[in-house]
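Got a structure for you, questions after.
A selection of the complex's chains, in situ.
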Amino acid sequence: MSDTYVLVHGAWHTGREIEPAAEHLRQLGHTVLCPTLAGNRAGDDRSHTGLNDAAQSLCDFLHEHDLHDVRLAGHSYGGMVISRAYDMAPERIRRLVYVNAFVPLPGECLNDMVPPVYVGLFDSIAAAGNGAVVLPLPIWREAFINDADLVLATSAYEQLNPHPYKTFTDKISLKQPIHEWPVGKSYVNCQQDTALPHSLPWHPRLSERLGLFRLVECPGSHEVWFTDPATIARAIAVAGRD
Amino acid sequence: MSDTYVLVHGAWHTGREIEPAAEHLRQLGHTVLCPTLAGNRAGDDRSHTGLNDAAQSLCDFLHEHDLHDVRLAGHSYGGMVISRAYDMAPERIRRLVYVNAFVPLPGECLNDMVPPVYVGLFDSIAAAGNGAVVLPLPIWREAFINDADLVLATSAYEQLNPHPYKTFTDKISLKQPIHEWPVGKSYVNCQQDTALPHSLPWHPRLSERLGLFRLVECPGSHEVWFTDPATIARAIAVAGRD
């Protein structure tokens, strides 16, 4: 069956870096689109773009392409964005797929779910960067893309873009907690993802905030988009189907 | 080496649904039997059948077939039944294999190991169902058979039978705690099994009640019997061997 997927990238990324996974998902017969959110496009204002701006740009994208019955997948920070987008415009969305993604309670910001040591680091980087945050290479290499060799880790790092930090500190507005939403929900957990430490993990700590949800797991780091796009595509297809 | 396995189904099942896994286990050279417990047979009384009735029917089965050196595997609710059966008649059993199964402390009932939200749900379903409990399809599809496509999830659901709820609330009688039993014990953990939430998991929460035990893991949901019978058969063979 041909389904419609929209894949929403994480912080520091654009839609282009997840295109290899999208292409594998298309080979499974699906229609797949990978928009780039407001705040991560070339020339976007990194100092003032917030979570609502990013979510609005996603809703606009769904509207402009007149998409229906969308399986909306968000990676990492993208979990904040798809959550806010569903709150704003649920009618186009058939299932939400969180891919090692943040699942906020009403009123939480992304930083509320992150170890304090990361928040302190981001604070200082953003203060020095005019509101834009970048990820230090050693953290990227060891904790985000631990399954890559150094060549791939480095080339992937060079594709990242400075991220508008306001999107990490804006508290999300949700009319209902997510576990009450009457929509299908799935969580894809990449098992070696240590972007959040496993003592404060993605799953089940954040996944179970979805209420009734479907768990899918696969091997891989937080950046499996680069290291094994075929595997993450298959996992998303299993998570996104009816 | 040819060993004798008896596979004990979980709630809502009969021996027939685990026959595909049994057949794979036979292809590995073993003798395998899949009895259906009292309470889950066509025409059984769903209102009054309790845990002792189910365990007695298993002991009767072992006796009638004059089985010895049995590797006795129980799935889910089947963990209650094999535990009670070993307490009643240990002499025929060489090793106990718990397959994402409940491991009770003396005096516990199955519901004591389940999240309160499930207990409340089961209470209300059983009250409306004359003592029989059925599993709502959305929970089955998302949390029990998350690795199936919708066609398989639905066809498997149609094979289930109403379960006598008294077996979930009867407190088990055990002369000794299980960790003291002088018999080989194994635990098979299907890694994507979310029938119990991973914040309140099968393993290690329940498995470690076995004391010294052998851990075997494989990919799959709680209903891997339907989705990957070859894999669960191999895992049981590794768990059940000497």
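Letters A and B name the chains as they come in the text, with residue numbers starting at 1 for each one.
Keep this in mind: a residue touches a chain if its C-beta (ideal position, glycine included) is under 8 Å from a C-beta of that chain, and two chains touch if they have at least 3 such contacts.
Just so you know, these numbers come straight off a predicted model, no measurement behind them.
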item: Oligomeric state of the whole complex, in copies, if 2 are shown; value: 3
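Definition applied: only the chains that are shown with their structure count from here on.
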item: Cα superposition of chain A on its sequence copy chain B - rotation in ° rounded to nearest 5; value: 120
item: Between chain A and chain B, centroid-to-centroid distance (C-alpha), Å; value: 37
item: Residue ranges of chain A touching chain B (in the complex, touch as defined); value: 184, 203-205, 207-208, 212-217, 238, 241-242
item: Chain B residues within the chain A interface of the complex; value: 138-139, 141-143, 146-147, 149-150, 191-192, 194, 197-199, 219
